[in-house]
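Here it is, the structure in full.
The complex appears here without one of its protein chains, the remainder shown in place.
Here the chain labels run A, B and C in written order, and each chain numbers its own residues starting at 1.
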Amino acid sequence: MKRITLVMNCPDQKGIIAEVTNFIHNNNGNIVYIDQYVDRVNSIFFMRVECEISEDSQSIEHFKSTFERTIGTQFQLKVEIYLNDEFPKMALFVSKYDHCLYDILARHQSGELAVHIPFILSNHLDLKSIAERFEIPFYHIPITNENKKKAEEKQLQILQEHGVDFIVLARYMQIISGKLIEHFKDKIINIHHSFLPAFPGAKPYHSAYERGVKIIGATSHYVTKELDAGPIIEQNTTHVSHLNSIDDFIAKGRDLERIVLSKALQLHVARKVMVYKNKTIVFS
Amino acid sequence: MKRITLVMNCPDQKGIIAEVTNFIHNNNGNIVYIDQYVDRVNSIFFMRVECEISEDSQSIEHFKSTFERTIGTQFQLKVEIYLNDEFPKMALFVSKYDHCLYDILARHQSGELAVHIPFILSNHLDLKSIAERFEIPFYHIPITNENKKKAEEKQLQILQEHGVDFIVLARYMQIISGKLIEHFKDKIINIHHSFLPAFPGAKPYHSAYERGVKIIGATSHYVTKELDAGPIIEQNTTHVSHLNSIDDFIAKGRDLERIVLSKALQLHVARKVMVYKNKTIVFS
Amino acid sequence: MKRITLVMNCPDQKGIIAEVTNFIHNNNGNIVYIDQYVDRVNSIFFMRVECEISEDSQSIEHFKSTFERTIGTQFQLKVEIYLNDEFPKMALFVSKYDHCLYDILARHQSGELAVHIPFILSNHLDLKSIAERFEIPFYHIPITNENKKKAEEKQLQILQEHGVDFIVLARYMQIISGKLIEHFKDKIINIHHSFLPAFPGAKPYHSAYERGVKIIGATSHYVTKELDAGPIIEQNTTHVSHLNSIDDFIAKGRDLERIVLSKALQLHVARKVMVYKNKTIVFS
Partner (left out) sequence: MKRITLVMNCPDQKGIIAEVTNFIHNNNGNIVYIDQYVDRVNSIFFMRVECEISEDSQSIEHFKSTFERTIGTQFQLKVEIYLNDEFPKMALFVSKYDHCLYDILARHQSGELAVHIPFILSNHLDLKSIAERFEIPFYHIPITNENKKKAEEKQLQILQEHGVDFIVLARYMQIISGKLIEHFKDKIINIHHSFLPAFPGAKPYHSAYERGVKIIGATSHYVTKELDAGPIIEQNTTHVSHLNSIDDFIAKGRDLERIVLSKALQLHVARKVMVYKNKTIVFS
């Protein structure tokens, strides 16, 4: 028995759940978990199904092609099917801050984060020793105004060579080019150190301090061409007070960033996040 | 069109979701929301479905009896069906504290809480004026060691006369008799002022203060014969410090009690809570 | 013995704490609680002291004038002295939403909120019956483009007749005039239904829904001439998901608004909030 995850969406229509569950049942699948949502404003139906199918009688490929040929066509249903025990390849982009990197690597080591990490890529050398410590290949691609385009081509080449599935910007302090975003649509996850839409852009902790807020936050989102405006996956906040300096904001924020980013990664890896019209559906 | 909610459970078996969704589809129902859960330890399947059915072609009663006769029997499925626009009747038991009472009445008035409140019942007269202010009948049934049994019979009689569906103990400071609990199994909701299982019984804030905890909590649960040990519906906590006296604990706790109890009531009223083996499944 | 609260600030200088505590000690005062903060960026010293002084030997007035004449002058110290058992007069401004109003009135009744409420004022008649129910005078001052100036003069007149100390805008849906703000500088408390600085102005829940945020918030702040940009007293957030409609945002937000506004009121009433350069120092 193999466990697979189906993630699908289509225009909302009557009887869709019955049809899909029937199909799985009739193809010897056993539904283990089902989650569904209808966006009533846009009339779109979303569903995520985990089911067990027998490996022998039915290959995943055959299951998928039958699905697509029959009810896929019938309902204009876009579906993706994943084998639960196949780990996706996650590239780690970093710059100089190490707290998110350490957190991700520790979770990866302890088995909390079900991914392969083919490499760490940075525009600086500061975190190279951490990559070595965890025995993960490290690419150093410095970025200047002059070499920016070339550097991005180099990045894309490395990503493709390694067959990377998605990218994490673990406090990577460079703006990602439109080309990379197109290649990895809804597959580049960023952590921004504010509760967006407040304080987008650079130095949000400084702006938060200046405004005298009583909470600070962190936001993990998919990267789109508009800066810090992509679909939000996860957010959280924590209380601050007049006692806290900007440095305190930064220190408290580190804990938020770690928690929010790792939560977003876990949701993405479990195929629980679906993007539609710059918003996310996040199944629990 | 009428909207109805089906809440069901049965031994877990293959194809059950497909069968139920098929049934609804074939009986001209349109599924609006579906939530399902399998307790793998006990092999029990739970499902909650909201669907729209046409009022004309199909009466609710007919729908229900057909459901029970066919797949109900086939899968040993226990089902309850509710009309979403029929408000349940909720009795309010109170003693001397008014904060949960005020909170519930205000939510009721503003339409947040979709129930009828046929009466408020108390063993004291302290809150009678609030009942009058909100124009809700008030029953005063004092309880002493001598009259306890008679008082409870009186309570039961009033509850039955009013056709009460469920009871809220909004800081009602009396232990409920076994007889009442049997009549209202999984239908008496209590708010206990601690994060159970810590600090059951009387004076939990005092015990929490004594222990020097850094969080206090509140727990809403269904009442069972064992004191403060029934199935938990909702819990929450808040931070306290050495600066806080017992009175501060009590004041901070009031906010927790209000929030936790009203959340539990809303979940219960929306038929989102299912009880199994002294635990709850709470759909979101 | 009377308990008094001193709230003071002055340019930061060496030995200031020693001088103030000495003064109190030498004037037969016993310090019960002291909290102090130095804003190092602006070099301003803030202190809040609660102390007991003997009623007989020393009148509050004499204590105050001596304080001001001696160390007040010496350190350019601005001080306010309050008698802890004198309740401030709080005017309640509302429009159509009742949840904050109910919450405040219930807290007031139960003794949680140590204020007098001389009246409720509204530009609509919707909440008049609640005022009557709680036996609090109700002023109805409708506001139109034509009568706006006159209406505000009327408001000011009523506020002064009643000797109001501070104003709460409990979801009052009108912009306050500059004249009123000047008369009640740092004494008008608003609740805004977003985590400012995100979503200022009208319909923040709609904007939050549109943006697809995973948290919503509420902010209580002092009113200044710039809309929703005054010194923040208290903020809080709660999680939302794709399951939540705008109506759900509004319902969840109501709980936040209640909690955040009542917390801000309690801090203000306890003289724990000090304003400096559009930010607050909030002692705990």
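Keep in mind that, in the parts below, a residue touches a chain if its C-beta (ideal position, glycine included) is under 8 Å from a C-beta of that chain, and two chains touch if they have at least 3 such contacts.
This is a predicted model, so every value here is computed, not measured.
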| item | value |
| --- | --- |
| Interface residues of subunit C (partner: the chain not displayed) | 14-15, 17-18, 21-22, 24-25, 30-34, 36, 38, 284 |
| Chain not shown, touching residues in subunit A | 98-99, 102-103, 106, 109-110, 112, 133-134, 241, 243, 251, 254-255, 259, 262, 284 |
| Residues belonging to subunit B that touch the chain removed from view | 37, 39, 195-199, 211-215, 217, 219, 231-237, 241-243, 278-282, 284 |
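FYI, only the chains that are shown with their structure count from here on.
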| item | value |
| --- | --- |
| Copies subunit B and subunit C touch via same or different residues, half shared test | same |
| Distance between chain centroids, defined by C-alpha means - subunit B, subunit C (Å) | 37 |
| Interface hub residues of subunit C, defined as touching at least two other chains | 241, 243, 284 |
